[in-house]
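My questions all concern the structure below.
One protein chain omitted, others in place.
Letters are used for the chains, namely A and B, taken in the order the chains are written, and counting of residues starts over at 1 for each.
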Amino acid sequence: MSVAEVTDLRVELTGTGAYVVDGINFSLEAGEVTALVGESGSGKTTIGMSMLGEARRGARIASGSIRIAGEDVVPAPREGLQGVRGRVVAYVPQDPAAALNPAMRVGAQISEALAAHGIGRSKTARAERVRELLTEVKLASDDDFLARYPHQLSGGQQQRVCMAIAISCEPRVLVLDEPTTGLDVTTQAHVLRTLSQLVNARGISALYVTHDLAVVANLAQRVMVLYSGRVVESGPRAAVFAHPAHPYTRRLLAAIPDVAMRRQLESIPGHAPSPSERLTGCSFRPRCKLSVPACEHGVPEPVELARDHLSRCVRAHELVDEPAELALAPPPATTSLSPTILAARDVDVHFGDRQVLHSASFELRVGECLALVGESGSGKTTLSRAVVGLTPSRTGEIRYRDHVLPSTNRNYPTAARQAIQYIFQSPYNALNPRRQVGAILGAALEHFFDVKGIEARKRIVGALERVALPARTTGMYPAQLSGGERQRVAIARALVCRPEILLCDEITSALDVSVQASIVSLLRELQREEHLSLLFVTHNIGLVRSIADRVMVMNQGRVVETGASQDVLDAPTEEYTRTLVADTPALRA
Amino acid sequence: MTGNLGQSLSAREPVTRLLAAPVLNSLILISASAVVSIVLAIVLGVAAAARRDRLFDHLFAAFAFLFTAVPEFVVGLMLVILFATTVLVVLPAVSIIPAGSGPFSHLDIFVLPVATLVLTCVPYLARLVRGSMIEALESEYVRMARFKGLAERRILFRHALPNALVPALQGIAVVLGYLAGGIVVVEYVFGFPGIGTALIQAISFRDIPVIQAICLMLAAVYVVVNLFTDVLVVFVTPRLRTAQS
Partner (left out) sequence: MSLDAVSSSSRLGPMRTRPVWVQSLQRSLRTRQMQAGLVLTIAIVLLAIFGPLFAAHSDSAFVGIPFSAPSGSAPLGTDFLGRDVLSRVLDGGRSVVMLSLAATALGVALGVIVGLLAGYSRSVLDDLLMGASDIVLAFPQIVLVLLFVSILGPKLWLIVLVVALSHSPRVARLARSVTLELINREFVESAVLIGIPRRRILRQEILPNLTTPLLVEFGLRLTWSIGIIAGLSFLGYGIQPPNADWGLMINENRQGLTLQVWSVAAPILCVFLFTIGTNLMTEGLSRTLVGIDGRGGER
């Protein structure tokens, strides 16, 4: 007997009536984690919210039913959802920093949930219960902790508080909406471990909403893959990972970097349709290499391939027997003999009284990709910003070819300004929203080469072509582009400067995996064909494997370990690196 | 600074004595207007935010953006036409305090001036409250509170309101600063015996010491109000309050 039963759920936009998710059927079993995987816009959060009877502004739950532990959530019960929420089904948010009330003490935020559902007769009884809950999620339970405000906690602690709130009223179902997105890998590993224990010990069923297949591989018993508002494949974890039977699942698996092997990341061309632009037939059809004429006729019905293993693909039976092919990346470039183009020696950076970088050193050789990897606060971004003179105070030596670079950008020689191009993390902030792409690229061109008019346009179009954007992009504003496209424009802006070094600061962290894959292969291509040297800053160790020739691990402002990426990841010599690698979820668990 | 504001040129008596009564009258006028405006703005703003996009909210919006920044003398004289001279004749059109009696024995003279100032302040302030309440109500922590199964009333007053307070406080500071100027025109409209009327008289007599004194007081209102607001903002924001420790 399932704990939760979702039948024919449909959520649609109130304006147009187009569906956000449709035909959703699944059940949750006690003590199991079911993963709901999808890229942005797939509708995964919408389904997660529906489990609590909620639809975001501008959307509504149009039809279907959700029953949890014998109680209706959808359609909403007559006496309202208030009694169901928290008690029968609870929610763990994506961003705990935003989900905890900044003006309320932690203890009060937990105990008010108890009070709302009449748990604990007195204040003291509830306080006692709050302490138990905090212990259960492995937090301190003293008065001092209860009296803290959310901003006084770390990200991991905040998420644990949210988990304590969620389990406080002993719900039967837990909806977790990308609960570890903002967390470092080590923290993520701890939180996930706690979650598994809670699910096991209490027999809770968890719906784990995520974009991260690697986390799923280590946590979930069952997996549902969502594409453009429909579950395209679902089944036991082992079946879905070993015998993916939907082309989208297969492509998704091929796009994900893996800490365990040096994979060639393959992107999925095109983009997922929004609710208003879906075609008839299979929504994945336009992006599918395997599509056949039959795909155009009607939405494919789920095909049962094995017990519980369903795929909405007309060719599912052919695919399930074909092993997922995962290409390996070409071996790393051997650049040990190449000259050094950029070197840092004993770089210290202070922010006020606080030292954030302790004598960091590295060498970047011509034509190689050096990954700078570390968790938040490791100093990796500070080091990369120090290279371009964006840190307030810096000592030590940074050298580009023959130039010893001054400590602040203001005095940089033009040669260095041109040769070292910095690409920023957020594709949303990196481009001026009020300028057209052509003007954005043109400004750099005019500045360095004093080129205008037809010659400028030629070069701009050339750079855009280089990053696989059509010439007409020049007339567009950033808001008209997707995240991946904006990041391409940012790369094109760097390219028109004719750089030698690209400094990439977490440039794929805001992107979907399939888009990330395409950016990574673009960078690889540029590195090879334009002989660029790459300094690739990232927190994603899996990605290091796929892109970097050498890696430098940083922790708390210090360089921990440097070496060929294969060596460092396979046989880390430092304890810190070992934990980091071990805590990173691998695809093949 | 000695605290001595000098001698009035036209009345030939010390400025402090000349202005004592007007300052008291104006203080009453400002405080009454401020209290009524703030209470009304918070009630209206919260109510509109809680009933977002429903009839009440639409009526509120229509009222608010019609009356934002309509000049005080226009509002004041419209009220006079409506309630004192032409349509209804129920309230005094001018605010005269007979010699020898205090302002508290003639409360009816305050009604129209206060109403005028309230009508010019409330639209701005209430919209601000509504806006910051809506922002709070759309936040992740309010969604989380709903998902805990809390009652809507608790969500409104315990979760949303405290977080909507900071913009409201800053708005209140702006309104108080604005009131300091608003009274000048409103007092002139009603012939109200306060520092606004005194200022306009002093200007027409070129009575520099009186002008100086009044301007100093008005600027002081601004400085004190802003200082006080900054402190209050820190006090109601845990993140700022706990910053030192």
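In this text, a contact is a pair of C-beta atoms (placed from the backbone, for glycine too) under 8 Å apart; a residue touches a chain by one contact, two chains touch by 3 or more.
Quick caveat, the model's predicted, so the values are computed rather than measured.
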{"item": "Full-complex contact with the absent chain, from A:V515, A:A548, A:V568 or A:V581", "value": "A:V515"}
{"item": "Contacting the left-out chain in the complete assembly, out of B:V35, B:L59 or B:M78", "value": "B:M78"}
{"item": "Of A:S27, A:S40, A:S426 or A:T579, the one touching the omitted chain in the full complex", "value": "A:S426"}
{"item": "Absent-chain interface as seen on subunit A, which is shown", "value": "267-271, 274, 277, 286, 388, 390, 409, 412, 414, 417-418, 422, 424-426, 428-436, 439-440, 443-444, 447-448, 468-470, 472-473, 475-482, 484-485, 488, 493, 497, 514-515, 518, 521-522"}
{"item": "For subunit B, the residues touching the chain missing from this view", "value": "65-66, 68-74, 77-78, 80-81, 85-86, 93, 131, 134-135, 177-178, 180-182, 184-185, 188, 199-200, 203-204, 211, 215, 218-219, 222-223"}
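What we mean here is this: only the chains that are shown with their structure count from here on.
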{"item": "Centroid spacing, where centroids are CA-atom means, of subunit A and subunit B in whole angstrom", "value": "49"}
{"item": "Contact footprint of subunit B on subunit A as seen in their complex", "value": "52, 54, 57, 81-87, 90-91, 93, 95, 98-104, 112-113, 116-117, 149, 151-152, 162, 165, 169"}
{"item": "Interfacial residue positions of subunit B with respect to subunit A in the complex", "value": "138-141, 143-152, 154, 158-159, 162-163, 236-239, 242"}
